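Missing here: one protein chain of the complex. Every other protein chain is in place.
Entry: chain A
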Amino acid sequence: MAAWRRTAFRLLTACLFRRNPVSLGRCARGFTSSKALRKGNDFFKDLESEMKKFHEKLVTALPGSDWTPIHRNLNLPPERADIVIVGGGVMGWAIAYWLKKKERIRDGVRVVVVERDPTYTQASTVLSVGGIRQQFSMPENIHMSLFSCYFLRNINEYLSVMNEDPIDVQFNHAGYLFLASENGAQVMEENYHIQRREGASVVLLSPEQLKKKFPWINTEGVALASYGLENEGWFDPWILLNAFRKKAISMGVYQCFGDVTGFKTSSREMVTASGEKVDFKRIRHVIVQMPNSTEYQPVECALVVNAAGAWSGNVAQMAGIGDDSRDDILSMPVPVEPRKRYVYVFHSPEGPGLDMPFLIDNSGAYARREGLGGNYLGGQSPTEDGEPEVSNLEVNYDFFTENVWPNLANRIPSFQNLKVKSAWAGYYDYNTFDQNGILGIHPLVNNLYFATGFSGHGIQQAPAVGRAIAELILDGNFQTLDLTNLGFKRLFVGEKMLERNIV
């Protein structure tokens, strides 16, 4: 009796409130059919999803949202931007980061970084060996490298993003060891004095001291050696690139994957002081084409930064620089071209141990330790006439057996016994004029900035270059490091700023 009343009561409440038809079904099987049960379930589930859909529609339709009835491709860059950075390597992202760091008000500049290849398969940044050194002959290079070291040391102060792990660039502080024969000893000593004066900790070693410190070296043919004690070594460039990227994106930089296929420029005829007529150009739009599609977006911009690495010459040509049909300064092309360099990974069981620095032989061959398992990285810059072709990144292993191995085995006898494990190739953004970076604004295309042509030492100057370009753009002048010697003027005047220590 009481049981019947209980179930009737439950049924009643269930019918009224429709709370939990499943448990009801269990108690009073005869009264509700399974069909009604299923309907009841669906109604509640549908209600939830309907509410969600309605909520989403409401959010998108309210004023202030980007909803339009016209279908848009969200991968396109914005239609208008203040600064467009062509090239998403470490240079491009360093510039984007420093621009955002230096802007005085939040969202003061809208920065868009356009990168062609999201997988970075051909980018020089990720294929680089990642070495950093202060042993240059130009004071500007030394200071840039010193600042980059300072940046890497305090990288968490600069690039840490809330909620992420602290950044560790895997810096190996092993130092660089340059060896010089009789011919190069004089130059090395002069460079040493310049380096000490600018604040790099470098020492010169005679062959006897060298043998005592590194007993595994064969000092035959070595007249002088220059060893960096501090702030020199190698690190992981991919981690640095990603750190810059994440921090810049968190500060509001727009990232766009697309190919810059052209610029829309406007020009004005102007007369120089000597009466020569020149065409003064300004880039109005950057045409960005989406990958694997003909869809493109002309981005209206105020400034363009060319950080395209090995392909900067092509990008500059799109702006009309290097146009042979003219006979003013615009006919002079930007002298940056890709040059292929090989890096070989080999294993040598009796190789030098933990004290091995980044060794650079007087013949140009270099080698460094990789990890703790007896693996080494090595390579050599080919001579001018032996330059490999740059259409692809295929590795030529004969180059190792013919050129690199004999030099390395001559210098480090334990390398006579080695086995090549793998190799890769990457491009140098080689400045054919004087192998140093080109930093600054082009004199005739008034809103095109260049940060390219570093010829193999770009990764170690990236933070400094980023800051310098950001200062040029936002402050108008170099504030911290004066890099006017690396500007465009030297290309037109013909004055080479040669860097004598190129690897």
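Here is the rule we use: contacts are C-beta pairs under 8 Å (C-beta built on N, C-alpha and C of every residue); 3 or more make two chains touch, one makes a residue touch a chain; residues count from 1.
Here, contacts and distances are computed from a predicted model.
**Student:** Just by its UniProt name, which of "Distal membrane-arm assembly complex protein 2", "NEDD8-activating enzyme E1 regulatory subunit", "Transcription and mRNA export factor ENY2" or "NADH dehydrogenase [ubiquinone] iron-sulfur protein 1, mitochondrial" is the chain not shown in this complex?
**Tutor:** "Distal membrane-arm assembly complex protein 2"
**Student:** Who touches the missing chain here, A:Ser181, A:Thr219 or A:Ser250?
**Tutor:** If we include the chain that is not displayed, A:Ser250 is the one touching it.
**Student:** Of the residues A:Asp355, A:Glu387, A:Asp482 or A:Glu495, which one touches the chain left out of the display?
**Tutor:** Reading the full complex, the residue touching the unseen chain is A:Asp355.
**Student:** Among A:Asp165, A:Glu384 or A:Asp398, which one touches the chain that has been omitted from the display?
**Tutor:** For the chain that is not drawn, the touching residue is A:Asp165.
**Student:** List every residue of chain A that touches the chain not included in the displayed model.
**Tutor:** Residues 106, 153, 157, 160-166, 170-174, 229-231, 245-246, 249-250, 252, 254-255, 353-355, 372 of chain A touch the chain absent from view.
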